[in-house]
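Read the structure below first, then the notes.
Below is a slice of the complex: some chains, not all, each in place.
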Amino acid sequence: MARRRLSLSLRWGDMDAYRHINNVEIVRLLEEARVRAFGLESPDGSAPMLATGMVVAKHTVEYLRPLDYRLAPVAVDLWVGRTGGASFEVDYELLEPDTDAVGELRTYVRASTVCVAYDFDEGRPRRLDDDERRRLALLADD
Amino acid sequence: MARRRLSLSLRWGDMDAYRHINNVEIVRLLEEARVRAFGLESPDGSAPMLATGMVVAKHTVEYLRPLDYRLAPVAVDLWVGRTGGASFEVDYELLEPDTDAVGELRTYVRASTVCVAYDFDEGRPRRLDDDERRRLALLADD
């Protein structure tokens, strides 16, 4: 398994009137994790994994326990599931970065997104090329 | 089938850098449809369907075609799927309010949400009472 862990900050404004992080803003955090993992140049200067962008075809998001605002970042673990000709599945867990008193990682959200490689200049989906498949494979769950 | 149709306005700020309505903002629109259907007093002055609020346990959202910003509202059709002891499923379609030239309704998004009746004063889920079940049944899909 080759998970990538991202560290993301919450914002006070992510809370809703129930004083928890709003379920919609959690989908926003998953977007940010996805963009940081796939859509942009890497910190080491390498090319973005998906040069022409991607669109979302489907989200499945399970909310396991309420997440409250705090100053410290949360962790999003992210890996690649099934990969097709023009699409791939991103799986995530939003969780505490550190284990709790009984040695477990507290998980708030489990989710997956079907992403489609998209050429925005052409206005249509496009096949993943070999370089992209190789890079996605590096994040594939075993 | 007893669908309820809601008319919701888009905001220019719902667009993202790809110049379509962002997939996360569509989950926001579904929230708004849900709140208007279940969480608040009806325009006729009747009590809210769920007096103590609800939390989201799961979203499944399929994006069928891109939605662009425009002045005219979109329609969200909403109905109730399976209902359990403390939870119920809300199903939606986000679609054009009017049929197109060939007489079809253009659908942008199909989605469902598992909602849990929640007592925020007590800080825990609670069973749906008979009055709530009766009102949810009025929106049940046949």
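As written, the chains take the letters A and B, and residue 1 is the first residue of each chain.
Note that a contact is a pair of C-beta atoms (placed from the backbone, for glycine too) under 8 Å apart; a residue touches a chain by one contact, two chains touch by 3 or more.
Remember, it's a predicted structure, so these values are computed and weren't measured experimentally.
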Assembly copy number, counted for this structure file with 2 shown: 4
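Definition applied: only the chains that are shown with their structure count from here on.
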Chain A residues touching chain B - in the complex, by the definition given at the top: 18, 23-24, 27-28, 31, 53, 55-63, 66, 120
